[in-house]
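Below is the structure I would like to discuss, written out as structure tokens.
As you look at this complex, bear in mind that one protein chain is not there, while each of the others sits in place.
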Amino acid sequence: MALYPLPIAKYTVAALGVLFFLVLPLSLHEYYLSIANLVWISIIGALGLNILVGYTGQVSIGHGAFMSVGAYTAANFATRLDFPWPVNLLLGGLMAAAIGAIVGIPSLRIKGLYLAIATLAGQLIIEWTINHVTFISGGVQASIEVPRPQLGTVVLNTHREMYFFLLFFVVVAIVGTMNLMRSRVGRAFVAIRDQDIAAEIIGINIFRYKLLAFAISSFYAGVTGVLYTYYFGIANYEQFQIGVSIDYLAMIIIGGLGSVLGSIFGAAFVTLLPIGIRYGMEAVSGVLFSEATVHNLIPALRLTLFGALIIVFLVLEPEGLNRLWRNIRSYFRVWPFAY
Amino acid sequence: MLEALDLQFTILLLSNGVMIGLMYSLIALGFVLVYKATDAVNFAQGEFVMIAGFVAVGALTVAGIPLWLSILAALVAMVGFGFALERVMLRKLIGRPIIAVVMATIGLAAILRGLGPFGIFQGTRPLPLPLRDEPFILGPLFIPPIQLLGGIVSLVFLAGFGYFFLKSRKGVAMRAVADNQQVAMAMGIDVERYFGLAWAMTGVVSALGGVLWGNMLGVDVNLALVGFKVFPVVILGGLDSIPGAIIGGLIVGLVENLAAGYIDPYVGGGTKDFAPYVLMILALMIRPYGIFGKRIIERV
Partner (left out) sequence: MRKSLIALIAIVVAMAPVMPASAGHEIVIGLQCDRTGATQIVGTVLCPGFHDYIALVNSKGGVEGHKIKALEIDHEYKVPPGVEAYERHKKEGAVTMAIYGTPHIYALAAKLTEDRIPGTSPGFGSAAAADGIKYPYIFPIAATYWSQGAAAVDFVKKQLGGNLKGKKIAYLFFDNPAGREPIEVIEDIAAKEGFQLKTFAVPPPGVEMGAQVLDIAQRFRADFVIAHLFGGAPGVSIKEFKRVGYPLRKVVSFVWGAAEANIEAGGGFAAAEGYYAMQFAGVGKDYPVLNEIREMYKKQGKPEPKEMASTVFYNRGVLIAALHVEAIRNAVKDKKDGKITGEDAKKGFEKISNFTLGGLVPPLKVTPQDHEGGGLVQIWQVKGGKFEKVTDWYAAYQDVVAKHIKDHGAKK
């Protein structure tokens, strides 16, 4: 396997690189970059969750809590010990990995729905702990302000600067995930997902690899949390509650389980969908309804459509956007022939 | 702190725990029925309760029909909703991994909440029942009428569904479906019909839950939050056990009340909703199939 199996792939990667590293950040308005930044951060979180859910076949409804673990770890090191951001990022990820492995312990005995609910419990217990232990949360307000990240002497505070900062980690996360899945560890994950008993018989240490999957997945979540913290300038656990865990699950299901591209599509889709729906509604609904109705209609329709799309994907395209994308690609590859 | 262990207060806490626990059981029963019969999990249980409450309150205040008819309307609406949902959404997900059904019901929950800003789904309305607010006083016990009613409804349903599953022909067929869909089909059982029936039964339980909890909380979107109470209840009792739903509810109710009465003062925070989850994790490690659950959890 090489990075470029076909010459066209080489050009595609190069073109994407130019597009995302040069054309978009230098041409778009800051507003669009701020949206891109939200997408970048969620891609990292979605990749992490997909490693656990899509590749290893475990379930987690506690991804948001692992983000808050990363966020508070980094924020505490940043404010108490004045550590620079790269150290905090790493420490936040590692702490989340450790907590994630602990929350993953029940996975050794239970799976499926029971595991889902156990991780839900993990989410609630982590939230409770942060809320009540002021040593972690920095006070009853449970929010810790952090300074903007610095590169040398440049303080990164505009969305354009943050764009490059975050995109760098997205690339690292994507390459890291792809490599992980090509390694012994990644193959062990897939083996556990496909048939855990068989995996054990061929000599995979289920105990170790399941916890490793939780740890790696939570590491990504922790990093996501740290990046949110630096992006917002504050760590606050109310930004990482149960709804966030569910949003990330929606991302990987809509995008496609067990696929890197799917995680990217899903993260982008879930982040952009509400924004897109709002723009669409703003353009057309003013003609049909009164202003007061529109104000109620837009959010209601957005939430309803979001729910409906999850269901539609589950029913019609279980493999998500990734599969849809492959279908489209193969459709055009052989066009105008049917197959 | 022994003087804090005031006997009267403890008895009140315990009775409160039993009563509220049975109210939780009612919600959990809806969850268990579906899981038992179809192996599907309903993360929108709280939203089911919410729309049942809205239908009842809408019929009562907007359409102005009498209370018993409003409750009947909620029952009919929820049964229809259960059937329709199975038909449109869940039938297509049969045989798919558990996470697909979980996400589908989460999607459903989003749709139902998205209806919030419209029509009868907007605002908060009381759902008055012809019960007084003042408690019955039985010796040292204070029993709120609404919780007494909730407890009775829970127990009646427990008995009813228990009888249904054990004795009636339909109930036996339903257990067969739950046990093994293919064998059941081979025996000539119309599997899909029974799936629909299970969801309709959940609709019945949700409708009553909506009326009772709607009376307790008032009817608005926050009514859906009672869904969060389901998980520790069903895990402790066993996902597929009807008596388990009752026992699980009682345990959660008691643990919550004792935690609030005797742990909160020492930690200075609310342990009430947190304690059942801790207990649940312990239970999962020791007895992953719950107190009454079937022992088919795959060990790994």
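Letters A and B mark the chains in the order given here, with residues in each chain numbered from 1 onward.
The rule is short, and it goes like this: a residue touches a chain if its C-beta (ideal position, glycine included) is under 8 Å from a C-beta of that chain, and two chains touch if they have at least 3 such contacts.
Everything numeric here is computed off the predicted structure, so don't read it as measured data.
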Note = Cross-chain touch to the chain not pictured, restricted to A:35, A:94, A:108 or A:206, is A:35
Hidden-chain contact residue, picked from the options A:24, A:234, A:261 or A:308 = A:234
Task = Have a look at B:13, B:77, B:158 or B:279 and name the one touching the chain we're not showing.
result = B:13
Message = Across the whole complex, list the residues on subunit B that are touched by the chain not included here.
response = 4, 6, 8-9, 12-13, 16-17, 19-20, 113-114, 116-117, 122-126, 128, 133-135, 142, 144, 213, 216-218, 220-223, 225-226, 228-229, 256-258, 260-261, 264-265, 268-274
Query = What subunit A residues would touch the chain not displayed?
reply = 29-31, 34-35, 38, 42, 128, 131, 137, 140-143, 145, 148, 157, 159, 232-234, 236, 238-239, 243-244, 247, 271-280, 282-283, 291-292, 295-296, 298-300, 302-303, 316-317, 324, 327-328, 331
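Here is the rule we go by: only the chains that are shown with their structure count from here on.
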Task = Go ahead and note the Å separation of the Cα centroids belonging to subunit A and subunit B.
result = 32
Remark   = Contacts from subunit B onto subunit A in the complex sit at residues 41, 89, 92-93, 96, 98-100, 102-104, 106-118, 231-232, 235, 239, 267-269, 273-274, 277-278, 280-281, 284-285, 288, 297-300
Message = Can you tell me which positions in subunit A touch subunit B when the two form their complex?
response = 53, 59, 106, 108-114, 116-118, 120-122, 124-125, 128, 131-132, 196-197, 206, 246, 249-250, 253, 296-297, 299-311, 314-315, 318
